[in-house]
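Apart from one protein chain that is not included, each protein chain of the complex appears where it belongs.
Naming follows writing order (A and B), and every chain is counted from residue 1.
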Amino acid sequence: MAGISFRNVTKRYGKTVAVKNASFDIQSGEFFCFFGPPLSGKSTILKLILGLETPDEGEVLIGGKPVNHVAPASRNVAMVFQNLALFPHMTAAQNIRFPLVERKVPEATIKARVDEVAAKLHIAHLLHKPPAQLSGGERQRVAIARALVRDPVAYLMDDPISALDARLREETRVELKRIQRELGQTLIYVTHDQEEAMSVADRMAIMEDGEIRQIGTPVEIYDRPASRYVAQLLGAPMMNLMAVDASGLEAGEGTIILPGQAMPQDVAGVGIRPEDLKVEPWAESHPGRPATVYEVEPLGGYTVVTLDTGGQKLRALMRGQPDVRIESAVALSCNPERIHFFGAAGEALRP
Amino acid sequence: MTSLATPEKMPMADAALKDGAAAADDGRRLGFALTMPAQVLVLFIAVFPLLMQLYISLTDWSPLDGIGWWQAYELWNGFANYTDLMADTRFWSALGRTALVMLICVPAEFLLGLGLAILFMDDFVGKRVFYSIMLVPMMVVPAVAGYMFFMLFQSGGPVNDILSGVTGMNVSIAWLSDPTTALIAVMIADIWQWTPLMFLILLAGLVGVPEDQVRAATLLGASWWQRFRTIVLPKMKTIIIIALAIRVIENFKIFDTLYIMTGGGPGVATETISVYIYKVTQQDLIWGYVAAIALVILISLSILVSLAISRMNKKKEA
Partner (left out) sequence: MTAIHLENLVKRFGAFTALKTMDLEIRDGEFMALLGPSGCGKSTTMNMIAGMEGPSEGRILFDGRDMNGVAMGRRGVGFVFQNYAIFTHMNVYDNLAYGLRVRGLPDAEIDSRVKKIADFLQLTPLLKQPSAKLSVNILQRLAIGRSAIVEPAIFLLDEPLSNVDAAFRAVMRTELKHLQRQFRQTMVYVTHDQLEAMTMADRIAVMDHGVLQQVGTPLEVYNNPVNLFVAGFIGSPGMNLLRGSLADSDRGLVVDLGELGLTAPLSPEVAAAARAHAGREVVYGFRPERVSLSVTGEGVPMPVTFVERIGARTIAHLGTGAQRVKAVFDNDVTAESGTTVSVAVEPASVRLFDAATGIAIREA
């Protein structure tokens, strides 16, 4: 096992810069996630690690050694392409053995390895069954076992569970995380789903147009995004972004009063996460102007309330099933510590 | 999470990773170097006969002259063959006849083939048997087909028998002895022989039309004919062009079945370009002249086909 690093790596396809001056260090045993919108270069980074592409500039290191000129087969990183689907005509054991048999590993080693993985995943008693006789959860574990049966330096996964339905995805990501932790292996993971990324990653890199915008733990990035772009990418519903009024003291057409003195210099805009936006019935004593409730979406455990400030729509995420009426006037506020400040270029400013 | 965004879904794609990526560029260059001789050879094989023809067409050479074709320059006569050709009425009427056959046969084959293909898109009883029967004409050796139609169209043959039965009169047309009916008989044989190919190609095209797009059109209220015109035909554009081009070119060269049925006769009534060339080569043995004919036809056919294709492309886009 070993860490994986990029030093100022750039990869171009003709005029497209797929990866631009990327540098990062993935620690051994880490669950590292690349997250970004489509075409931001996530898959290209995986290809560079695998050796399917060579960087135009910079260096890829595995275990501290430069590997720019090492062939993919000698890099010993495993790519999990498949959608965690099993071969229906094989038993669980045959499914798990498959990748090893494919690469002609000696029988004794295969057996030892399969038993080891099966024990870790608590599926030893299921090995003789075909997938049709397994429950959904058991099938997942067998599929994960097959993905993990090799013993490479690191695993790479490109959106491996996106085709599963929503409920199964929620369960699989937890299972994947638990197993990775138990096996202690490096896992590099690409996803489009911010919830999935935040759930599984030890650390994550946020990408935009081939560039890495921020690296950190999900909590760090969520709580202290480095820019407006990053702030909007994580969180559902998205962070509310507002311009600061000419006075510099209010935002959202006067519905939100800013802390004034306590703000950093040159603030161009502020951001408030929906869960930090407090919605209360309108009272005359409230500073600022009222907002109108535009839409209420109950999710059961939470409720998303869309508010109309007169100039834009803001979202608030409220716990439970509060009694908020459409069209009613409400007062908005936010704990000053929870307000994000951004400069004119979208960079985060701290007080 | 777009599931479209996971391009590779094969299990164990690692197997494909044997080569170093760094070596990829070298590999491409090496591949080019290795295929180079083969490419030159192919080019030579394709171009050589053409050049040879061009050369001979500028001479008065014949295999009876007792000299090899490469020595034909001794019989050099410049463009005389080409000027002769312009004045050759038999050539021009053969050309006109060929065009007439093409203009009738190819559209007939296309429409019949398309109709059958559309029929075959639906399920019906005996579809498989029909399908096999449909393909029989393609499997019959042209010479056999020619002989078969020769028999069918005899004055005491089955065609007349059937016509007699249908009309209740005693029909005894000497099909192949009358210039007009001979031409009709020849065209019927061609349509019989080649409709199955049209059918097969067009069926492949129809199967390839995305079913959900047709459904979407139906749900938007399009009638059968509207769907056919606005979705099916445009989707089949390429394949229709290919099918028509194949048939136009092939039909222009119509020879074997026809020659066995009528030998180009009666007189020159069914003499097409191929038959004419064959007669000039085999009977008159003036090869320099034949070479000139062949080249003129080749060039005009190429121009014709490419013009037709580009016009069709333009029309469909508009």
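Some observations on this one:
Here, a residue touches a chain if its C-beta (ideal position, glycine included) is under 8 Å from a C-beta of that chain, and two chains touch if they have at least 3 such contacts.
Note that the structure is a prediction, hence the values are computed from the model and not measured.
For the chain missing from the display, the contacting residue among A:236, A:262 or A:283 is A:236, taking the whole complex into account. Per the touch definition above, the residue from B:213, B:300 or B:313 contacting the chain not shown is B:213.
For the chain missing from the display, the contacting residue among B:230, B:300 or B:313 is B:230, taking the whole complex into account. The chain that is not drawn here is touched, among residues A:67, A:317, A:331 or A:348, by A:317.
Of the listed residues A:151, A:195 or A:253, the one in contact with the hidden chain in the full complex is A:195. Summarising the interface, chain B meets the missing chain with residues 1-4, 210, 212-213, 215-223, 226, 230-231, 234-235, 237. Seen across the whole complex, the unshown chain contacts chain A at 37-38, 165-168, 170, 174, 177-178, 192-195, 198-199, 218-219, 222, 233-238, 273-275, 295, 297-302, 304, 306, 317, 319-321.
Following the convention adopted for this analysis, only the chains that are shown with their structure count from here on.
Centre-to-centre spacing of chain A and chain B amounts to 58 Å, using the average Cα coordinate of each chain.
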